[in-house]
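One chain of protein is taken out of this complex; the other chains stay put.
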Amino acid sequence: MLVSLAWRNIWRQPTRTWLSLIGMAFTSMLLVFVLSFQLGSYDTMKASMLQISDGFGQFQPEGYKDDPEMGKVIPDPDALIADLQAVEGLSGVTARGNGFGLLANDERTFAAAVMGIDPINEGRVTTLTGKVTTGRTLSADDTNAIVLGDGLARNLKVGLGDPVTMLGSGTDGSVAADVLMVVGIFKSGVPELDRQIAQIPIERFKETFLMDGAAHAILIRSLELPAVEKAEADLVALADKHGVVYLTWQELRPEVQQMINVDFYTAVMMYATLVVVVVFIILNTLYMSVLERTREFGVLMAVGMKPRQIGRMVWMEMIFLTAVGAGIGIVFGMGLTGYFENVGIAIEMEGTEEIYAQWGLPSRFFPQMTIGRVLAGPGAMIGMIAVLGFIPYRRVMGLKPVEAMAG
Amino acid sequence: MMSAFGTLAPLSWRNVWRNPRRTVITLIVVSVGLWSVLFFNALLIGWVQSSKDAALKLLTQDGQIHAVGYMDDPSVETFMKPPSGALLEALNDGVIEDWSMRVSAPGVVQSEYKTLPITFMGVDPEAESRISTIPGDMEQGRYLQSVEDDGIILGKHLVERLKTDLGRRVIVMSQSVDGTLSEWSYDVVGIYDSDQGIEDFYIFTGLKTSQEFLGLEDEIAQVVVTLPDEADLVSSIQTLKDAAPELDVRSWKELNLFLAMTDDFMGVYIFVWLGIVFSMMAIGIVNTQLMAVFERTQEFGLLRALGMKPGRVLLMVSIESALLIGVGVLLGIVLAIFSIWSLQGGIDLTAYARAMEMVQAGSIIYVDYHPDGIVRYSFIIWILGILVALWPARRASKCSPQEAMRRDT
Partner (left out) sequence: MDPIVTCRGVTKTFGSGELAVNALSHVDLDIAPGDFATLAGPSGSGKTTLLNMVGALDHPSAGSVTVDGQSLGNLKQAQLSDLRLRKIGFVFQSYNLVPVMSACENIEFVLELQGIGKADRRAKSLEALRDVGLEGLEHRRPAAMSGGQQQRVAVARALVSRPAIVLADEPTANLDSTSAGELIDLMLKLNDEHGTTFLIGTHDPRVLDRSKRQINMLDGEIESDARH
């Protein structure tokens, strides 16, 4: 009967209860949507930014990251690559040579970062190769082909079929020279990449730069970022085994995680404020309803109800109110988010297209619900109310029949 | 009407404080809500401002002038002549605060250990010191002294990667205007400490030195301008465009779309937040005020029985709400001022330096009071609050004289 009584008590003042429920439902719904969207976007952003050219993780020689030198190499990349085939969750593994040289044609000379890539596997790990707009990407049969970023091609004033001379230094410091043929020009939208990167087949790279079969890095990729994160222990073990280091994406691109953190923490501050305001309103509703019934509680105690029992009833009222409010909010929130999960949200304003291209972002963002994201906001709200609900509860526990009946 | 206010106001004020607990609750809801709007507004503005300062004051400044075609193909072949005629007049006549000429070309720097790609810049040190932050960020050695200075300034991180040092020599290579590769050695006379992204790529020498190096006469790559703080960006840039229609004149907003978007977006963001926060506040206000009216039905009925018209009752209760919310608004302003004051030293985000560089924000965010924002949002919330409180006020005015006679059992 206490349960039924608790439920009925909530509805004594329907307007007040409805307003409180709407407040809770609205906040819950907002938080479900916003968290799913924000964290879902972060996932998209991370993957987008990483997959252009870095991959989701890399194996590198020790000390290479802080100070990349031609001489720092992974001596037997094929062995490591073979072992990586056995790691669960990876969708792509590819080796790279990173060099630097001066590219020239008749009239122009420009410095460029020269990447030796594996034409078969590179496309499984990064998207840069897929951004070729003129000509084609490197293929397994290519010997002296080169693919340039469009800014670089423009600066060098070369087009498809033109020869390009390359001058760099090999692993032993000697001069590395080569002549290559332009087969493709890519446009990633990232100016730094388009103006500075040239790709040649890794076998050619190894020959020209006297690598003796070695590579500078091995990049890996999974379909979804979490898979690589889960396999980290195995990957680190493999790195140890082969005498190299494994770098997580956070180590490769620390600013990406930092940026997400900064954005997230500022947002959380705002959400927290909202939760606090709503919780305050609800608590006020509960407290007021307890105060209004002081006399009634006094009579109930007089006829034999114990303060603890009244307390339990009040607690139940609080749970009902909160559960219904948050519940409605979660349902609507999931509905709204579910709709956008399919449709996506395109944020289009002036200039956004170029910016997205620069960062490799898609033009549509998709919220992504997880149990955590759906329950975090309403959960925080319910948690705070449950803790602070102690206040009206304590008041009830402290009631004495005579004082209470006096009002 | 005014006399009505006169008699009702003191009564309303006293009524506000009759039930301290309920009044305090409403005050807290209103003040916390308003505080959040004012504080986050200051925070976001501070963020955008620090971004602008950080990003723009390095090398972008407020606007840039290039020859047409340079932006697509930044090399010696697309340089421009120094400003003259109408453009020179426009630059000197007061619309612009300051301006400087630069040579900028892609090239390579080589130490004993390494060769790295860089952007080679020739600058006018005197003008640069006025418009860019880099001259003030010297960590070792000195900045350039004149346009003929033939020393070179490198970024700290570049120096580390090249394994070179102050007083040593480096070789710079770049394509000169006749198509050949120009190769000179320079003494490292200064090392600057700035954003890593800048340090890794930009090296500086005197303007004339760079022109000789590249085989130029007096051609330059760009003119950069700064505007006075209150200047209107669009019209100032338009003045320059009009003065030099054959050149490519762009404001920072055209050069840095990301920053431009952040700047524009901020205003929208705050209004959305205000809407959300106010919805919650409205619920709080209506809830407490409805309860107040409910408790006082007898009293209102009595007033009606004594001859007070419903309109007057509505006015009286509305004045109560206006006063109550007004006090809440004042409290919110005080809270906001206090929290902004306590952050006067700036919010230190240097731990996130790399990320801040990436989103082009400064590492230290300074928050300011923005009195116009304070007034605007406080007023909006106050008015909206009074409007929302009309609902309970209307309920009050509907209490009939019979209520006065009835007693709750």
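Labels A and B are assigned to the chains in the order they are written; within every chain, residues are numbered from 1.
FYI, a residue touches a chain if its C-beta (ideal position, glycine included) is under 8 Å from a C-beta of that chain, and two chains touch if they have at least 3 such contacts.
From a predicted model like this one, the values you see are computed outputs, not experimental measurements.
Considering the full assembly, A:299 is the residue among A:299, A:323 or A:387 that touches the omitted chain. Of the candidate positions A:1, A:86 or A:233, contact with the unshown chain belongs to A:1.
Contact between chain A and the absent chain runs through residues 1, 5, 8-9, 11-12, 295-296, 298-306, 309, 401-402, 405.
Criterion: only the chains that are shown with their structure count from here on.
Chain centres here are Cα averages; for chain A and chain B they lie 26 Å apart. If you check the complex, the residues on chain B that touch chain A are 22, 25, 28-29, 32-33, 36, 40, 43, 72-73, 75, 106-108, 114-117, 161, 173, 175, 179, 181, 257-258, 260-261, 264-265, 273, 276-277, 279-281, 283-284, 286-288, 290-291, 294, 349, 352, 354-359. Of all the residues in chain A, the ones that touch chain B in their complex are 13, 15-16, 19-20, 22-23, 26-27, 30, 67, 69, 100, 102, 107-113, 154-155, 169, 195-196, 254-259, 261-262, 266, 269-270, 273-274, 276-278, 280-281, 284-285, 288, 349-352, 354-355, 358.
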